[in-house]
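For this view, one protein chain was removed and the others were kept in their places.
This part shows subunit A:
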Amino acid sequence: MNEIIPNSLRNGPDGRGRFGEFGGRFVAETLMPLILELEAAYEAAKADPSFQTELDYYLKHYVGRPSALWFAERLTKELGGAKIYFKRDELNHTGAHKINNCLGQILLARRMGKTRIIAETGAGQHGVATATVCALFGLPCTVYMGAVDVERQKPNVFRMKLLGAEVIPVSSGAGTLKDAMNDAMRDWVANVSDTFYIIGTAAGPHPYPAMVRDFQCVIGNEAKAQMQEAEGRLPDVAIAAIGGGSNAIGLFHPFLDDAGVRLIGVEAAGHGLDSGEHAASLSRGRPGVLHGNRTYLLQNEDGQIQEAHSISAGLDYPGIGPEHSWLHDIGRVEYVAVTDKEALAAFQLCTRTEGIIPALEPSHALAHVAKIAGGMSKDEIVLMNLCGRGDKDIFAVAQHLGVEL
């Protein structure tokens, strides 16, 4: 279906797992044989039509795909410019795009004969999605979560426990997503024979960035067909929020070779790009190596990794998937940033005009839509990935709005 064309931007990564100079496999030797085994297993699964058939079955009947494409008419009127469409991945089972990837990886884990699943989580969405598929397939599940995030995402912690997962609070470092990922890697290195590590974003050592992207491409592939059906053409702009970047790469990748589609990734500017408290690794970071891949990172002049900040726990990560770093450097995707305040305003705008409570992550994308849509003509089209629902965020939002629940 996706024909390889010589100058396609969709051919990466290369044999070393690199997108341009980004990506790669920067892991300790103990993990290297496991990464190679995973790559071989994934290549074999990709070549086996029964793997995709099995995945499609679960995506349709368990997740509820395809997710709807929604013309946000009242929001469009309110902003007074381009037609705005939402790709509604918040309607998926578990309420976000994360499950697309978790299903793909757990089916692969089963093919590889792995009997124990581990994962890291920030906001808890990936942890919940992982715990969900583990319950579905009856596999024991351990989720590493920063101690700070355990505190600020209590409902998701409870969900994971209900689903049968063990949640391990990580207090090293700042106790957030980065530290959870470190501890998940440490678990993996100590349990090499039976454990499969389901990474939640399009980062980590090769083959994770490519594999997670492939599983999330269902978003862009569906949206592309749905746009054709709704409008008879592709959108002028496709836009998505970026933490590690899995929902964004899933939306963007199928459009990379469509030069007429402007692609915009929205990073979290936290308290502002110049405040020192943000999660905008492309806007304010520089290339380095963390968590197995070379990519843009928030780091100090000595190469020590800095803590990220965002109102959205899901964007609170000092790195970004390596394919985004490459797309940034070659200029195919524009990367912008949106502050906590702007995201909060967009959260309320969406709720009020469309009757949809979005997660704080896509609220960042929506804030940028609100910035540009008014300046576009009424026959132009903006497609935004509404990658998660906001139920999990109502406590945080209430706190920021000064409401006591």
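To be clear about the criterion, a contact is a pair of C-beta atoms (placed from the backbone, for glycine too) under 8 Å apart; a residue touches a chain by one contact, two chains touch by 3 or more; residues count from 1.
Simple rule for what comes next: contacts and distances are computed from a predicted model.
For the chain of the complex excluded from view, the name given in UniProt is "Tryptophan synthase alpha chain" [choices: "Tryptophan synthase alpha chain", "Alkaline phosphatase", "Ion-translocating oxidoreductase complex subunit C" or "NitT/TauT family transport system ATP-binding protein"]. Only one of the listed residues, A:61, A:74, A:154 or A:186, touches the absent chain: A:186. Set against the missing chain, the residues A:55, A:290 or A:396 yield one that touches it, A:290.
Only one residue in the set A:33, A:64, A:276 or A:375 touches the chain that does not appear here, and it is A:33.
Checked against the hidden chain, the listed residues A:130, A:299 or A:312 yield one contact partner: A:299.
Counting the whole complex, the residues of subunit A in touch with the unshown chain are 16, 24-34, 172-173, 178-179, 182, 185-186, 189-192, 287-292, 297, 299, 301-305.
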